[in-house]
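One protein chain is absent from this view; the other protein chains keep their places.
First chain written, first letter: the chains are A and B, and each begins at residue 1.
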Amino acid sequence: MNEIVDHGAAVTPRSQPSRLKQAALPLALFAVLALMPAAARFGASGYILALMTRTMILGLAAMSLDLLIGCGAMISFGHAAFLGIGAYAVGILSSHGIDDAFVQLAAALVVAGVFAFLTGAISLRTRGVYFIMITLAFGQMLYFLFTSLAAYGGDDGLSLSRSRVFGAAVLRNDLTLYYVAFAALLGCYLALRAVVASRFGRVLRGIKDNPVRMQAIGFAPYRYQLTAYVIAGMIAAVAGFLLANLSEFVSPAYVGWQRSGDLIFMIVLGGMGSLYGAILGAAAFTLLAEFLSGFTEYWGMIFGPVLIVVVLFARGGLASLGPNVGRSGR
Amino acid sequence: MTAPVLRLTRLRKSFGALRVTDDVSLEICARELHAIIGPNGAGKTTLVHQISGLARPDSGRIEFEGADVTDLPMDARARAGLIRSFQIVSILPSFSALENVALAVQARSGSSFRFTGKASGEAALNDTAMALLARFGLASRADFTAGLMSHGEKRQLELAIAMAAQPKLLLLDEPLAGTSHEESARVTATLKELKREVPIILVEHDMEAVFALADRVSVLVYGRIIASGSPDEVRRDAEVRSAYLGDEAAEATA
Partner (left out) sequence: MTLTLALVQVLNGVQFGLILFLIAAGLTIVFGVMDFINLAHGVQYMVGAYLMAAFTVFTGSFWLGLLLSLPSALVIGLVLELLVFRHLYARDHLAHVLATFGVIIFLNQAVKLVFGPAPLSVPVPQAFAGAVTLAPGLLYPVYRLVIIAAGLLVGLLLYATVNHTRLGMLVRAGASNAPMVSALGVNISLLFTIVFGVGAMLAGFAGAMVAPILSVEPGMGDNVLILAFVVIVIGGIGSVRGAFIAAVLIGLTDTLGRFFAPTLLRAVLDPAAASQTGRAVAPMLIYILMAAVLFFRPTGLFPARR
């Protein structure tokens, strides 16, 4: 059979660093997170613990969005809606006396799944900026819905006490909550990594690369994207559940489009498509915001330009500072 | 002929006042390579889009292996075996050549709604993919990023992907466009082999290749088929000569 003439190494293929190197950054990240509480003993431990818990929770939400944006090229501007669903599941149920963690979590997952399915089914009929807008619209609708629920605090929000596990108030212990959030983050990271590497994930990545080509070999993009959308929504609801527990408070503010924008920023900051990049981004974002707001009341005036500079110059995000791993690297 | 693999019945498509496909009817048999030729702007690619499902005709019917596929989207037709290549070569640029083909194999090997297991490690998919890459001369390029390959290599890759999808009909839109003389000879040789295995519709400008490969030729001018028959018949057709081939060119390839 004909052989294509080898034109030498004029163009090198994308080099694949060893598996150990690829795993270095995420391994380091999770190691730091696992050991962090020990180090915190040397500082204002309660405050730092809460800060890092919040970082991990937002990282979880951002990571779920990375499945959509980084692996599937679906830029959803309404992902904060799922955080809200998870949080309000806790708020609403606990205000009726149902404070069992498993019941609340189950409710959060079911509602999020259904909402994701219904809104995703409509949104995924659109492309590009229309998709961005319609996901934003659904997020806004949920925002207004929560604002109007006077029985559950409306605009002012709702206070709650942390969920009970089999009746025991174990989550009241900040350290326990930290490690529950850590376990959720690590578990979902490993699960999402498996999903991205699986047959399903490969199809999703293929759709991102060239949707027409994928259709030409027999893949219908819609059903794969909708499935990813539901998965991402449900994981973000888990983050919402944890967030409600951490702040012991829920409010419609969790769902605003600016919060969805924050999540997108975290992913871009950390590096799209790598999954753990979203966690790095969430950490950078949360810590930067925390640091800056302690500095000055007008921290937005520094934060805004930082965002702009990152977008203009740091194309691969923080994750690209490690060995080249981003699957969807641009 | 026995039941045709593809039957187009009175296809019409207009963009505003421009009639791009004007009452096209055609039948493709199981054992043929059918070439569609015509001047630029004749509507060849639009016809290919309608056959493959990327565009909807305004009226008319498309039957593939006896079943009416007119309302089916492109991916459904691909699953049924109607596989196409693109005029502007279309592959998955971020994936390796091997994964490009392996994905097409995956499409025909059971469900892709599997969320566990490493897809890129599936031996069955990879073996079939490697065999196809070897067949199209790309074995040494298996791990190469497809987007960085040369144009000719990408064209071969597209053919490998098409064959991996287990086609019952191949729809090739100008596979020789932009290829060097050497590359086009290679692709023509490949097509000569393929035509023994699967019916092919070949849209092309390269007359040498067309008359070397085609069992039958249809000529599309301003959206209408003005002639259809064996290469010799078409070459001698007066209307074809004046509209497209020109008298000298027709004689040169005789």
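Going forward, a residue touches a chain if its C-beta (ideal position, glycine included) is under 8 Å from a C-beta of that chain, and two chains touch if they have at least 3 such contacts.
Because the structure is predicted, anything quoted here is derived from the model rather than measured.
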Displayed chains contacted by the hidden chain, counting the whole assembly: A
Residue among A:134, A:171, A:197 or A:318 that touches the chain left out of view: A:134
On subunit A, residues whose C-beta touches the chain left out of the figure: 69, 75, 77, 122, 125-130, 132-134, 136-138, 140-141, 144-145, 147-150, 257-258, 261, 264-265, 268, 298-301, 303-308, 310-312
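To be clear about the criterion, only the chains that are shown with their structure count from here on.
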Distance from the mean Cα position of subunit B to that of subunit A, given in whole angstrom: 42
Complex contact set, residues of subunit B against subunit A: 52, 54, 73-76, 78-79, 83-84, 86, 90-96, 99, 103-104, 106-108, 111-120, 122, 134-138, 140-141, 143-145, 148, 150, 152-153, 156, 161, 164-165, 186, 189-190
In the complex, subunit A residues that touch subunit B: 1-4, 6-7, 11, 13-14, 194-195, 197-203, 205-206, 209-210, 212-221, 224, 227, 327-329
